[in-house]
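What follows is a short report on a single structure.
The complex appears here minus one protein chain, its other protein chains still in place.
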Amino acid sequence: MANERYALIFSCEDQLGITAAVSVSLEACGANITEAHQYNDEETGQFFSRIEFAFVGDVRIDELTNKLQSVAERFEMEWEVRNLSLRKKSLILVSRFDHCLADILYRWRIGELAMDIVGIVANYPRETYQHQSFDGLEFHYLPITPETKREQEGQIWDLVKKHSVDLVVLARYMQILSTELSARLEGRCINIHHSFLPGFKGAKPYHQARARGVKLIGATAHYVTQNLDEGPIIEQDVERVSHHDTADALVRKGRDIERRVLSRAIAWHLQGRVITSGPKTIVFSD
Amino acid sequence: MANERYALIFSCEDQLGITAAVSVSLEACGANITEAHQYNDEETGQFFSRIEFAFVGDVRIDELTNKLQSVAERFEMEWEVRNLSLRKKSLILVSRFDHCLADILYRWRIGELAMDIVGIVANYPRETYQHQSFDGLEFHYLPITPETKREQEGQIWDLVKKHSVDLVVLARYMQILSTELSARLEGRCINIHHSFLPGFKGAKPYHQARARGVKLIGATAHYVTQNLDEGPIIEQDVERVSHHDTADALVRKGRDIERRVLSRAIAWHLQGRVITSGPKTIVFSD
Amino acid sequence: MANERYALIFSCEDQLGITAAVSVSLEACGANITEAHQYNDEETGQFFSRIEFAFVGDVRIDELTNKLQSVAERFEMEWEVRNLSLRKKSLILVSRFDHCLADILYRWRIGELAMDIVGIVANYPRETYQHQSFDGLEFHYLPITPETKREQEGQIWDLVKKHSVDLVVLARYMQILSTELSARLEGRCINIHHSFLPGFKGAKPYHQARARGVKLIGATAHYVTQNLDEGPIIEQDVERVSHHDTADALVRKGRDIERRVLSRAIAWHLQGRVITSGPKTIVFSD
Partner (left out) sequence: MANERYALIFSCEDQLGITAAVSVSLEACGANITEAHQYNDEETGQFFSRIEFAFVGDVRIDELTNKLQSVAERFEMEWEVRNLSLRKKSLILVSRFDHCLADILYRWRIGELAMDIVGIVANYPRETYQHQSFDGLEFHYLPITPETKREQEGQIWDLVKKHSVDLVVLARYMQILSTELSARLEGRCINIHHSFLPGFKGAKPYHQARARGVKLIGATAHYVTQNLDEGPIIEQDVERVSHHDTADALVRKGRDIERRVLSRAIAWHLQGRVITSGPKTIVFSD
């Protein structure tokens, strides 16, 4: 028990004494800081911090929470304390291309992504993923057409509510969420877009990239908002390409970028390392 | 003499026997191929090639050119043979920020960029670059205002004509060339744009990048066309940034990307390694 | 049939007329070159080339092979013509860590690695890989101890012979092959070493990397030779790390590097893009 890690994540207006007040509270409860990040946004005057800690002796989390409550009121913080050993509940949405799904499941099985997967939703039937082991995982085949979109999203939303889902992952889910569902999932829905945003928004980004003749292609993991491909960016990466890469070759190279970018974004989200600030994110990466 | 390198650069419709015809001509004149690249664009059916060669015995360049002329007619090639030891004449344009200029001059002095610099044009006075040695180089202070733009561009064009300039480098020249001058310089004017195009076209791209919260910033070297920031891309590169990078920090990190991207593009252009194909380039990089 | 791709791979002493002789033979048989690479090693005077082609009309491969035989004799070439649609037979060896295996199988299933997997050999039992689908693949549990090493390698060798194996992949197979088996598999056995060679040879390279305090870690795919970790390098890649990365974190980051480096090396080997030249490789990558 005493080795459990917690994370205090907070933001407020930057002012004198924040760190002192927080760290005195932590010390008073026997909480040793094991990792700490802070960021002072000089443009907005906002202060953001993530402090990971463990109790040296007894776990005095309630006492600590009370103390932090006072500090938070004094500095008008938005704040949260999380027990990092409690796993987030995740729902994964996928379409025909399952490279991101396969990657997430592998990382999850070997413990790299510490989360509870409460279900997989696909708009393709189970046999599309016949070589993937879903052993112990709920699989929901929820096909979608323009006519059934409202209903299908209702089924997704039911799953989110039923399982108290903390994170919805669009693992190359090739459907655009409605404005309504996007709004309901704000801050807890991560999409992987197969371009280096803001370049090549919308459909067929690799074909757009080839048409424009770029020399690097990329992928972007971002929180879903009501504005398509405009949500806060969590992570991006790129790889070098050249004139001789066909659209197929770009798709192939892109798969590698997509899966590593998405898995980093998921890991950071699960560990409370991502704070959104308007259209942007602060990422206290490990 | 016999060690001089030549490059045959050509394109035509892809068809049987191109390489055979060209290589037989080369062999017949005692020209040994030292480096060869080709690219078959399956979308357009076009064939592009660059063949570097040296004569084993006597230099029989006129004889070879005649033979290649016949081959070119047969296959309806666009073609060119260049003596790579003949240096291209370059004119460098710069504004207040001179990191690309400093970098180009350094590489030129140590022989990394084999070209003749026929002049430096700046819209800032000589003292702006006081710590740079222009020893032996013509410096032209050509200030520009909206009213004098036409006249100033006339002076640039005069320099281009006077020196038979093969390459105009916009080394962070913060003026938009007129449609007219852009057209005149098409295919021989390289600009460095300080973003990873097509993201963040136009002014203040690093500020745009910060506002959007991207996790990588980049730079793009491209041929100047009449459409601003839309010309064929020659080279791009990126570096990782994060939320804590201020606009100033992005500018600082960007300088390193800009100068290496621009110098690569210049080097490849000088060596005849870049072929434009519509809105794109084929780059047979070394 | 007519769309089948072939590759001519050859090396010889550099001399006038090689390309002419080869390309005339190709043209004479109606073979259109679709991709071509060559490399003149100025240090050794050796010439290396890979030419991909397809027949425009009838497949005249026997006629072509005869013609090329004459050319090869004239220039004293080592040469090979391969029908790229014929899949190589591969045997994959794995130990406890199966991230490379999982990655290879995924890429193979979606057609990214075009090969026939004739078997998987593991020194751990089937349940170690319980979530991996080996549907249709032979799985051989061949445990190994110092005492049984000779015998176990005999079993591997029997599989190689039985299936006429073209490629043995050591996909994090944590056993050192004997000098004898290494010699037998020379040129057709690829290992992934989890360091950026030549740094950190031998055991526990990530721990060595952490002890030395390097700022990047890497992985190396190389052909296995009798000298451990000294074989010709096919591909390498790295990722940035820092002081706060524990050995476990390095292992985690390393998994991503290993799998992409190994899969690139396999793909290039399968397509005949790798030519060994003494202790080094020439890689005509796509």
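Should a chain be cited, it is by its letter among A, B and C, assigned in written order, with residues numbered from 1 in that chain.
As a convention for this text, a contact is a pair of C-beta atoms (placed from the backbone, for glycine too) under 8 Å apart; a residue touches a chain by one contact, two chains touch by 3 or more.
Owing to the predicted nature of the structure, the values given are computational and were not obtained by experimental measurement.
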item: Touching residue (missing chain; options C:Pro232, C:Gly254 or C:Gly272); value: C:Pro232
item: Touch criterion as defined above, residue of C:Val94, C:Leu197 or C:Leu250 at the omitted chain; value: C:Leu197
item: Residues of chain B (touch criterion as defined above) contacting the omitted chain; value: 35, 99, 102, 105-106, 109-110, 112, 130-133, 135, 244, 249, 252, 256, 260, 286
item: Absent chain, residues of chain C that touch it; value: 39, 41-43, 196-200, 211-216, 218, 232-238, 242-244, 246, 277, 279-283, 285
item: Interface with the undisplayed chain - residues on chain A; value: 14-20, 23-24, 26-27, 30-36, 38, 40, 56, 240
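Criterion: only the chains that are shown with their structure count from here on.
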item: Numbering shared by both copies at the chain C-chain A contact, with half separating same from different; value: same
item: Taking each chain's C-alpha mean as its centre, the one farthest from chain B; value: A
item: Distance between the centres, which are taken as Cα means, of chain B and chain A, whole angstrom; value: 41
item: Residue list for chain C, restricted to those that touch at least two other chains; value: 35
